[in-house]
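Only one protein chain is missing; all other protein chains are in place.
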Amino acid sequence: MTLGTAAGAPEGAPARGRGGRLPGVGRAAARFVAPGTAVVYLSLLVLIPIAAVAANAFGDGWSGFWGSVHNPESWAALKLTIVSALVVVVINTIAGTAIAWVLVRDEFPGKRIVASVVDLPFALPTIVAGLTLLSLYGPDSPFHLNAAGTRFGVWLALAFVTLPFSVRAVQPVLAELDRDAEEAASSLGANSATVLRRIVLPSLAPAMLSGAMLAFARAMGEYGSLVFISGDKPFSTEVASLRIFNLYESSQSTSPAAALSLALLLISLVVLLVFGALRRRLARPEVTL
Amino acid sequence: MKRLLGRYGLRTAVLGYLALLVVVPVGAIAYRAFASGFVTAWRNLANPDGASTSGFVHALVLTLVVALIAVPLNAVFGVVAALVLARRRFPGAALLDAAIDLPVAVSPVVVGLALVLVYGRAGWFGGWLARQGIQVIFSIPGIVMASAFVSIPYVTRAVLPVLQEIGTEQEQAAATLGAGPWQIFWRVTLPSIRWGLAYGVTLTTARVLGEYGALSIVAGNVVGHTQTLTLYVGYLFDESDTAGADFGAFILAAITLAVLALLSISKAEKGSPPWRSRFGRSRSDLAVSSLSTTSP
Partner (left out) sequence: MRVIAGLETPDTGRVFIDGDDVTGLAPKDRGIGFCFQHYALFRHMTVWENVAFGLKVRHRPKDEIAKKVAELLDLVRLDGQAARYPSQLSGGQRQRMALARALIVEPRVLLLDEPFGALDALVSKELRAWLRRLHDEVHVTTVLVTHDQEEAMEVADNLAVINLGRLEQVGTPQQLYDEPVNDFVLTFVGPATSIRGEYFRPHNVSVSRVPAPGSHQASVIRVAHLGFEVRVELRLDPDGAGEDEKGLFAWAQLDRDTAQLLALNPGDRVHVVTDEGSPSAEAPARLDGATSEA
C-alpha cells in the first residue's frame, strides 16, 4: 500500500486563500465568549449579591454599621462564633490528623468503612445532621446526655460537620509522605516520639493548616445543624448565623442583618488570609534543606 | 510492646471518637426512622390526601426539579471555568479563581440575604424583574439560584486538576489530525475529564439536595409550595411532628448514602489510570476537599 502524496489530496489540505480567515474569527470569539459568560454567570449569581450585602450593611451609614455590629447580642454572637470555631478547629485538627494516620498507616478489617464514615458528615444535609445529633445528645438522649441548648451542643454539631475537612486535607499528604526521612532519623537514634515531632509533623503542618482553614470557614458559617441543637439562646448559644437570621426576620430594615453578615464575612476572610500566610511560611522550609 | 500499645491505643481512640460523633448518631436516626418514621409513612400512604403526604410529595418533587436545573447549570459553568483557568492566561485569572472559591466562605444565611437584596421585590434587580412578571424570591428561580450559589466551586475544583494533569498534548494532536475546536472539545477534552466531572457533579448534587440555610430565607417555607425536602423536615420538627421529621430525615439520609456510593465509585475511577498522575495520587483529592465548607 502506498500513501499518495499530492495525488490523493486529503480533506485537510489547505484550500487556497479561504483557509486563513475563518479559524481566526472563530478563535477570537472563543477566546472571549467562554471567559465572558463565566464571568457574567459568576457576577449575577455571586459577586453582585455579595456586593449588595456590603452596600446594604452601610444602609444606615457608618454609624449604623458599627451600631449593628456592636449591638450587645450581635457582638456576643460574633464572639461565640469565633471562639467556637477556633475550639472546634483545634480539636478536629488533632482528631483529624489522628484519624488520617490510622487510615493511612494502620491496617485492620473494616478500614474502608471507616473511610466512608469520615465522609458521611460531608454528604449529609446539615438539617439531618442536626436532627441526628439531637436524637442522641438532646432531650431524648438514651445516654441522658442532654447537650441541647448548651455550648457543648454547638461544639458537637460543629465538630460533626467539620471533621471531614480535617481528615481529607491531611490524608493524601500523609499517604505521599516519603518514609525515607523517618527511617533515616530512626537509624540515627531517634525514638518514635521524636521522629513524629521533628520529621512527620513539620511535613504535615501545611496540610493540617489547610484542613484547619476549611474547617474554620465552615464552622464560622454553619447554620443548618445548629438550628435545633443550639436552642438559639442569645448571649449563650446564639451563633452569628442564627443571629443574622433572627435579625432578618425581626427587623424592619435589612441593614442590621447585612451589617452583621459583612462583619462575619470579613472576619472569616481575614482569619483565612492569616492562616494562609502561615501555611505558606510553614511550607517553605523545604528549601533550606 | 510500647509500640503495640500505642498503635492499638490510637486506633481505639480514633474509632471511639468516630463512633460517638458520627456512627452512633446516624445509627440512632436510622433506628428512629424505621421505628417511628416508617409507621408514619405507612399511615400517610394509606391516606394519600393527608396534608403531610402531599407536603412531602411536593417537597420531593420541588427538590428534584431544583436539582435538575441547578446541577447542570453549575456543571456547564464549572467545566467552562475550569477550561478557561487551565488553558488561558488572561488578566484577572487569579480573580476568577478566587471568586469561584468565594461561595465557600459565605454562611448560607448570608447567601439568602444577599440574593434577597438583589432579586427581592425591593432589590437591585428585583423591581425590574417584578415588572416583567418574573418572581425570583419565594419562587423556584430563587431556590435554584441559592442552590447554585452554594455549589458553584465543586465542578471546577474537581475538573481543573485533571485538566492540568492531562495537559494539552492530546488536544494538539487532535488539531494536527484535522479536528476543529468543537470536535476537539467533544471527542477529546470532555471524555478525558469525565470522571473528574462525575465526581464534581456528584458533590454538587449532594450539596444542592442538602441546602437549608439559604433556602430558609429565599424560599419562604410555604408548605406544599416552596418547601424543599430539607425545609420540610425542618418544618415538621418545628411542628413537633418528630415522627414525620424522622422519616423525612431518613429519606434524605438514604439519598445521601446513594450519593456517597456514587462519590466513592467516581473517586476510585478518577484515581485509576490513565487519570492517575505519574506521581501516584491525583491532586484533585486535596483540591476537592476544599469544597463544601458552606453549611447547607
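We just call them A and B in the order they show up, numbering each chain from 1.
The rule we apply is simple: contacts are C-beta pairs under 8 Å (C-beta built on N, C-alpha and C of every residue); 3 or more make two chains touch, one makes a residue touch a chain.
Given the structure is predicted, the values throughout are model-derived calculations rather than measurements.
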Of B:35, B:177 or B:254, the residue in touch with the unshown chain: B:177
Positions on chain B contacted by the hidden chain, ascending: 169-170, 172-180, 183, 187-188, 191-192, 194, 273-274
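The working rule: only the chains that are shown with their structure count from here on.
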Computed distance of Cα centres, chain B from chain A, in Å: 14
Partner chain B, residues of chain A touching it in the complex: 11-12, 26-27, 30-31, 34-35, 37-39, 41-42, 45-50, 52-53, 56, 95, 98-99, 101-102, 106, 108, 114, 116-128, 131-133, 135-137, 142, 156, 159-161, 163-165, 168-169, 171-173, 175-176, 192, 207, 210-211, 214-215, 217-218, 220-225, 227-228, 240-241, 244-245, 248, 254, 257-258, 261, 264-265, 268-269, 272
In the complex with chain A, residue positions of chain B that touch it: 3, 6-7, 10-11, 13-15, 17-18, 21-26, 28-29, 32, 77, 80-81, 83-84, 88, 90, 96, 99-100, 102-119, 123-124, 145, 148-149, 152, 178, 180-181, 206, 209-213, 216-217, 230, 233-234, 237, 245-246, 249, 252-253, 256-257, 259-260, 263-264, 279-281, 285-286, 289-290, 292-296
